[in-house]
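Below is one structure. I have some questions about it.
Every protein chain but one is kept in place in this view of the complex.
Right after this comes chain A.
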Amino acid sequence: MNAAATLVRAPALLAVTRARARVEFLVFIREWISVVFTFIFPVLLLIILGSIFHGQRLPGDVDLAQYFVAGMIGAGLFGVSFQNVAIAIPIERDIGTLKRLAGTPMPRSAYFLGKMLMVAFVALAQNVLLLGIGSAFFGLDLPDTVGRWITYLWVIVLGIASCTMLGIAASGFVRNGRTAPAIMSPIAIVLQFISGVYFVFATLPNWMQTVAAIFPLKWIAQGMRSVFLPDGYQAQEPAGSWELDRVALVLAAWCVLAFLVAVRTFRWRARTDD
């Protein structure tokens, strides 16, 4: 079979990706457990903790609630991408969704692109909700310059890409779908605690900051602070600046690294099918 014939016979990537994204989206919105777990939970936390923190001042003329909203947007992004994908894929492998797809001529990238699009969709909806609540009740200032909106967009895009890839890579290490939530949820929660979501990052012990700096969530939260907090606050960051070049670099590096790991570890069939 020559390359030209293969091209003719493989279904168009765009059409399959659209079909996969539709399936992913339908499954997500119709499966209430996942909606509550990764979508609504950050919104609830925002309301509860935002109310608790509201009024506590940080140096640099920042309300702790403002700081927390920026972090929660990052944490929400991490949840709908990493947590969501790393839990869903082992289950889909167990019940044979992946095996069914692997038996078709579908370009395999369509499955992953479909997941990314679903994550982007959900993240967008969640961001609208978090920004709305944050600005209405917790003193969050929406960005007032084009530059900040652009930063907001690229942090979201790089954040979704890196954390979704990371979730896909992590799914290769999970033996079965039943244990996936028990493994992935604690990882997400620990990262939230050490990455400056619930606590001000600069106040964390140095070793904790160092560990957190390995993972994407710390950089997403920092990028979000650069978007939503006044510029005067960046003197309070451990590095004395928003380090946006580093944010971009680390997130891009995670995209590449997670992709390389996923290519080696991703399995379309359960272990019993070897």
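Definition applied: a residue touches a chain if its C-beta (ideal position, glycine included) is under 8 Å from a C-beta of that chain, and two chains touch if they have at least 3 such contacts; residues count from 1.
The working rule: contacts and distances are computed from a predicted model.
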The complex's invisible chain, by UniProt name, from "Multiple sugar transport system permease protein", "4Fe-4S ferredoxin-type domain-containing protein", "Lipoprotein" or "ABC transporter ATP-binding protein": "ABC transporter ATP-binding protein"
Residue in contact with the excluded chain [from A:Val43, A:Leu101, A:Leu129 or A:Ile183]: A:Leu101
Touching the absent chain when the full complex is considered, from A:Leu26, A:Ala235 or A:Leu249: A:Leu26
Positions on chain A where the hidden chain makes contact: 1, 5-6, 8-11, 15-16, 18-20, 22-23, 26-27, 30-31, 91-92, 94-97, 99-107, 269, 273-274
